[in-house]
Every structure is written in structure tokens, then in C-alpha cells.
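Notes follow the structure.
Of the protein chains in this complex, one is absent; all others appear in place.
A and B label the chains in the order they appear, each numbered from 1.
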Amino acid sequence: MLRSHKAALFAASTLSALLVLTACGAGSRTGAQEVDAVACDFPAQEQEVEVNVLAYSSSATDPFTNMMVASCSKDGVEVKHAPIDFGGQYQKTATTLAGNTGSYDIIEMYSGAVPRYASTDTLLALDELFEKHREAYDFDQLSEAMLEGLSYDGKLYALPTQSNVFTLVYREDIYEEFGLDAPETYADVLADAEVIQAGGEIKFPVALPFADGTSTLFEGALASQGSTYVDPKTGEPTFLSPEAEKGLNALVDLVPYMDPQVISFDQPRVQQQLFNGTAAIGIMYSGRMADLTNPDLTQYSDGFAFAPAPAIAPGGKTSAILSVDGWSIPKNTKIDPDLLFRLMAASITEEAAEQALPFAYPSRDNVVTEHNTPYAAAVQEALSNGAGTPPMETWLGTMQGDTAVLIQQAIIGKSSVQDVLAEAQKIAIRTLSGAAE
Amino acid sequence: MRRRELLIGVGPSLGVMLLLLGVPLIYTIVWSFQSVKFGAPGDWMGLGNYARVLQDPTFHSAVLFTVGFAIASTAVLLVLGYALATLLHHAGRGRSVFLGVLLVPYVVPAIIAATAFSWLFDNSFGGLVNFILETITGEQVQWFTNTWANRGLILLAGVWLGAPFYMLVLLGALKGVPSEQLEAAMADGANWWQRQWYVVIPTLGPMFRFLALIGIMNALGVFDILIPLAPNAETVESQSVSLYVYQKAFARDQQDLGLGSAVNVLMMLVMFILVSPFVRNIYREVKAGTA
Partner (left out) sequence: MMLQAPAPTTAARMVMVQPKWMRSTQAGRAKRTTVLVTIALLAVVFVAMSPFIWTLMAATKPTNIAFANPPHFLFQPTLDAFVNLWQTTDFYRYTLNTLAIGAMSVLGTLVFAAPAAYALSRFGGKTSAIILAFALLIRSIPGFAIMLPFYEFATTLGLYDTKLALTVAFIAVDLPFTIWLLRNFFAAIPPELDEAAMIDGCSRWGAFRRVILPLMQPGLVTAGLLTFLLAFQSFLLPVVLADVDSQTVPVFLSTQIGQSLPLLQQAAAGVVLLTLPVLILALLAQRYLVAGLAAGAVKG
């Protein structure tokens, strides 16, 4: 008995020591200190208002989130945010919007998710608030393309923070070593990868985010040829078109030059491959690119260069896809939407946008120059070249999810390109008819 | 003890269980016959959910994987648990330290332990096991994208997480093996293996059967370890039935609650069938006052 009491005493004191430690950490939040607060105007609140923000962590989203936390936690308002990965945001968005009450008051939204949540009437249309505050916040500066990328059925559902474009990154030092030029087409990527692989240093030079970006890669390949999931004329899915076959083949052709486990690579893993020097060419959203130039994260930070995502055919459009990120207000929040909108607007002022550089390509794109953003040229080129958002339709999410699994099977060689496309066509027809009901 | 006293003692607990477990169960059963989303009344659709789920190839592969995992992991765990228990049984000083440390993988929340486990095998994160394997064989195992390698990885993790429990229970049982019988067997000239086979294992028989039952039931519910270990669960066919329910009914925006509930009902029936002989035995023992 004595022994156990001693043990219990020891356990208890260890626990309380642990709690004391915790209490020390409670006050300071360095994440929010990385930005200098900007003006955040709202009427002082009589009762404490706790604003919960759901936003995935990445070097491009963090500046806006941190800005909101740092600038607007005052006068009776407390803005709360916890770091979370993209998968976590995806799941929690679904659950918080499902019920009559949600846990979050401001939710990070992106182009691909807008249609399904806008069409189910779970997000607040922001047009009235936008007009009301247009002048005060000088919204005319905001990129027209980005506003469009967060609209559905003519209404705005999120206030754009920044724009992500699928962008190519490559190791310039290695390219120079082998006397290669920046790749412009998938055929270039293939040829370069062959040379680098033959060099023997890097076994699998290409890293693409097939875990979370399969549908985006495929949509990009279609877009490069002027196509999309659904033929606008016939209303039929396009998986049996020559463009789809060509696009998927371009991805499958890269298989010998990609890690055999590439379908398990989400963007953080692609990043890690580049950090570790085990890949020399990658395609990711532009918002993930600035990390690569951070010497604290990789010893190769000086070696990276950026280019538009490759085209399928020489001279064709780039295979870039635009995804606009922004702040949305769930309909089930209990907090005054006008207050929430002011917090959102404060985080994207010009002053805030400047601080987001070079991590993000902000919605006030007038602040971006090639000087302050290493990948700006690549993004601008992609934008001017007509990188578009994926089709803003309600069936988009289901279509992406279902076809991504099939395309992954083509990548790991479980099914042939023909079989995958035939099956995808069947599923797409079913999805479209389901959405029409 | 009088019946009234029994009711006073048991009543509150029974009430809590009926209210908090019974009512949800009824909801699940009703939902399984409906087309329904959270927060809204459903539409009756008869056996539609059952028909849909039984025709879904993704569900078929989830069932196959789950059953295979249950059988394989339980078999390996019984053997390994027995081996570890025997080792520990023969340990001299420091046994409790060994036992304590070996319990850690079992006590740490499974999803956390599985995450740490996955890093050993993940190339992107400098996986130690891959590094060793590649240094020795020059080959890479595709732990996450090859169907059988991924299933193997999940099995390894399941065994790693479950072994301490089997070890512990069998260690307790080993202490109950009568030493007279062992000594007698030894006097008859039986070697170590023969003693295990003819004396120890038969004595532990009931315990093995019991462990096999709970092992299979636990493994049929395998869910959280797959989140870090099977990032491509659907593509490489290493999705479990519970993960299927989680994805279909909760984590994605479609939230097909009717379909998920139908799977839950089917799963429950299977569990009841598995556990019923055991429950019947216990019922008889308690009634007879021998348990």
C-alpha cells in the first residue's frame, strides 16, 4: 500500500509540474506576433465576443489568419485560431456547416469548395456587406478574377485573401549543372527528368501532389488544351475525348521519374521531397512555394526557381489551375455578420497584403512585384495566360473525389489509361444526373 | 439481497445505458432505412441503403480487407503475445520495468502511436526502416501505395499496438499453470518444446479462445490507425469498414447518414453473432453463480 501511495504522490506531483509548465506557455502566441497589427475597425463590443476561425496552416494562409488574430483581438472581441492541416479543415468545414449550430464563425474557403456550400445555402452571400464597405476598404483594388473565383450563381461567397496557382518549381542549380532550360511543356519535364535521373544523384526527380492534387493536375492538363470536365455544348463529360487521354498520358508518362509512392504525396510531402533534395522538379500551389526559399527549412533554399505549370503541347496554354482562397461566413454563426466582415476586411487591407509577401499572392495584386515575390512572374504569366478556376458547379466536389481515385490507379499501374477514362466517364455521367435531380 | 435493493443499485446505470446507448441505437436502425442528413428529418426509403451498400465495390473491398486484417492480426497477436509472455515469465530482475515499457504502445492513443509508427516507414520524412532496408537490399518497399505492402504495414502496426495486451493477459495466465504438472513432465524427460505443447498451451486454451474473440472483434472495428497509415486507403484497397462509415457518413460534405447507418447495423449484427456464444456462457455461469 505504501509503495502505491508514494507512486501516486509522485505521479500527482509530476502532473502538477506539467500543468505549471503549461500555464507559462498560455500567454504568448508567437504565431501572431510575426505580423505587425493593422487597423481593425469595429464598434466596441459590450459583451465579450469570441470569434473562432477555421483556416488550414500554410505559409500563404497564415499571414492573413495571423493578421486577423493580431489586429482584431481587442475591444471585446477575441479572435481564436488553432493550427490545422488541410485535411482537418476539409473535414471540419463539412461538420461545422452541417448542423444548425457550428463551431466556427469565419471559415477559410477556396474556389473548389464554394459551389457545394453555396448551393446548400450554408454560407452567407457577402454582396450586401461588400457594397456597404466597398469604399471604406477600397475594394476596387481587389483582383476581379479572384472575386469571380469565389462567386457562385452571381453572388460572392467569400472575401478573397490570396490566389493559388498551380506552379512549377525546379532546382536551378541542378538544371545548370546539366545545361537544361526551364521546362515549358510536360514533354520538357519528361526529358529533363530523364537527364537528371541518368545523372545518378536523384533517383526520382519529379514530385507531384497526387494525394491531394490529382484532380487539379488532371483539370490543369485539360485546361491546357482548352477543355474541361464537361463539354459546354453537349453537356456531356469529356473523359473519352482526345484531350483527356492526352492529358492523362502526360501524367502517366512521368511515372518512371516519380517516386513509386507518389500517390501518397500531398503538398507538404512534395515540399519535403524538395526540402530533402530527393526531387528536383515539383508542381504545387504557389502558396506553398515561399517555404522552399526559407533557409531554416532546407539547405537548398538558394537553388529553387519557379515557372508556370507546363503545357501539354508546345505553345499551348499552361496547365495551371487557379484556386482563390478567401474568408467566408457560415450561416449558422451567432455573431453579427457585419462585425465578422470587418475582421475579414481588416486582414486583407493593402498594409496587410504587403506583409503577406512573399508568402502569398494577395488579392490586392497591385502590391506584388517580381522583386518582392520570387514566383510572381510564374503566377502572373499563368494568370495572363488564362489560368481559370475549375468549373464552379455543384457536382465538382463529387466529380473530383471519384475520378481522383481512378486516376491514382492509372498512376500506380493498377488500371490502364483507357480503362480509367472509360470508368471515369461512367461515374461522371452518374454524378451529373445525380446533381440534376 | 432483496430485489428492491438490486433495483436501487442497478437502476440508475440501467437507465443511463438505455437512454444513452439504447436510444442512439434505435436512431441508427431507423436512419438505416432512410435517406437522411444531420439536422433534418429523413425520407423513408426501405432497404435502399442496404441495397446500395451491398452493391458498392468500395464496400466489398473494405469488408474483405477488414476481415482479412482481423484474422491475420489476431493470429499473429496470439503467437507473439504468447512468446512475449513466456519471455517475460522467465525474466529475472527488472521484469516490472520491462513490462511497464512494453505497455507503452498499448496505452498511448492509437492514432498518435500509429502516426509515430508511420514516420519510420515514410520516405518523405526520412523513414528509418526504409533507410535500413534500402541500405541492406537496395530495394524500396512501397509501404503506402502497394496494396499488400500497405496492408502489411497496417498489420505490423496493429500487432505492435496490440501485443502488450495479449502479453499481459497471457502472462497472468502463465502464472496459473500448475508447476507440479511441469515438473512431472520434466521428470518424464519432456524437453522445453514438449512441455509447452503438452502442458502449457492446453492449460491456456480457454484464454486463447477468449483472446481470439476479443482480438477479432477489436480488429473488425479498426479505424483510427488507418488515418496516418493508409493515406490512399480507397485507391490501394486498405480501407476498413469503419473508415468507410466515417468517410461516407461524417467526414465529407456528402454526409450520407443513411448509408453509414446501414453499414453500422450490418456490422452490429456480425458482432452480435460473434459474441453470442460467449455471452451465453457468461449468462449461464452468472446464473449458476460460478462466474
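Descriptive notes on the structure:
Keep this in mind: contacts are C-beta pairs under 8 Å (C-beta built on N, C-alpha and C of every residue); 3 or more make two chains touch, one makes a residue touch a chain.
Keep in mind that this is a model prediction, so the values were computed, not measured.
Looking at the complex as a whole, the chain kept out of the display touches A, B. The hidden chain makes contact, of the residues B:Leu99, B:Leu133 or B:Ala212, with B:Leu99.
Within the full complex, the residue among B:Val10, B:Leu64 or B:Val79 touching the omitted chain is B:Val10.
The hidden chain makes contact, of the residues B:Leu47, B:Val108 or B:Ile201, with B:Val108. Panel shows subunit A; residues 3-4, 7-8, 10-11, 14-15, 18-19, 21-26, 28-31, 52, 57-58, 80, 82-88, 92, 95-96, 98-101, 103-104, 266-268, 271-272, 275-276, 278, 288, 291, 295-299 of it touch the chain omitted from the view. Subunit B meets the missing chain through residues 1-3, 5-6, 8-10, 12-14, 16-17, 20-21, 23-25, 27-28, 31, 38-39, 84, 87-105, 107-113, 115-117, 119-120, 123-128, 131, 160, 163-165, 168-169, 172, 175, 179, 182-183, 186-187, 210-211, 214, 217, 221, 223-224, 227-228, 242, 245-246, 249-250, 257, 260-261, 264-265, 267-268, 271-272, 274-275, 278-280, 282-284, 286-287, 289, 291.
Here is the rule we go by: only the chains that are shown with their structure count from here on.
Measuring from the averaged C-alpha position of subunit A to that of subunit B gives a distance of 36 Å.
Subunit A meets subunit B in the complex at residues 90-91, 93-95, 97-100, 116-117, 211, 259-266, 269, 272-273, 276, 278, 397-398, 401, 405, 408-409, 412, 414. On the side of subunit B, the complex with subunit A involves touching residues 37-39, 123-126, 140, 142-146, 231-232, 234-236, 250-255.
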